[in-house]
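Here the complex is missing one protein chain, while the rest keep their positions.
For chain A:
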Amino acid sequence: MSRARAVNLLLFAMLPVTALVALALDEPFIITLATKAAILALAGVGLNIALGLGGLVSLGHAAFFGLGGYAMGILAHHAQTFTPLMEAPFLIEGTKSMPVIWLTAAIIGAIAALLIGALSLRTSGVYFIMITLAFGQMLYYFAISWPAYGGEDGLSIYVRNGFPGLNTLDPIQFFAIVFTLLAVVLFLAGRLAAAPFGLALAAARQNPERVETVGLSPYRLRLLAFVISGAITALAGTLFADLNRFVSPTMLSWHMSGEIMIFVILGGVGRLYGPVAGAALFILLEHILGGLSDFWHVYLGLLLLLVVLFARGGMIGALAGREVAHD
């Protein structure tokens, strides 16, 4: 087994081991922290497809994260108030079923990414960053000013949504659901990176001219990557809202986009398990440093600075070495 593989396996096992130890020690709060790390890792895996594989520096991923959150919030809100979401032209009712909410969130995330991507991917560099940021902030201010779903105060969901056959209120069972989703998405993202699409997408990041010369359109490759990325991040958003049983415009704010990007950079841009490492480290720091000082973000900032200056491959790069090209 190569060192990179061992590091990945270790990172992957770290979350469930933490959760199980916490279960044995009867520390449900720690299980919740592990769940939060897994959810943020999932959002990072989503962003990493655009950022790491495609080289698309999106500062608007909170839009997808928040849309996922609101998809859950709105559906669950209508279910708990027994009011239909929409009556004409056809009846749509709220739901408390996780699989239905996940699917809805992923589709909404994908559609939003298609619209935002179709416009913003016509630009590049700083303009791309600014346009994605602008779209994200547009949704943020919309959510604040729209009173139907709580506006600035957000929406509270009284009981966590259900999953057939499981008790989602039990922290370890909810963790199991979240972690299984993370594992499935990691597997699929790994396959995606190794597939013809992944090869061409990463080539478009390195040299778009080369990709055009072999007859492929970098724009289309990037747009699809952005859509997949948006769908995964929206899925993470629903889970995050479900964990807190609360969704508010904060999830849509650009701070959130920045945080997701921080996990990816801390863990290792373009590395499959990078977001897992980054999100776990972030939660750990938030918990430990946050307990010591209210100004723990200063130390996070220092760490980020060190990683960007001295460990370009992030945590994974430092632990497993530079990525070896396949074949």
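By our rule, contacts are C-beta pairs under 8 Å (C-beta built on N, C-alpha and C of every residue); 3 or more make two chains touch, one makes a residue touch a chain; residues count from 1.
Keep in mind that, in the parts below, contacts and distances are computed from a predicted model.
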item	value
Complex member absent from the view - protein name from UniProt, among "ABC transporter ATP-binding protein", "Methanethiol oxidase", "Cytochrome bc1 complex Rieske iron-sulfur subunit" or "Aspartate carbamoyltransferase"	"ABC transporter ATP-binding protein"
Selected from A:167, A:217 or A:293 as touching the chain missing from the view	A:217
Identified contact with the non-displayed chain, of A:107, A:194 or A:305	A:194
On chain A, residues whose C-beta touches the chain left out of the figure	188, 191-192, 194-200, 202-203, 206-207, 209-217, 221, 325-327
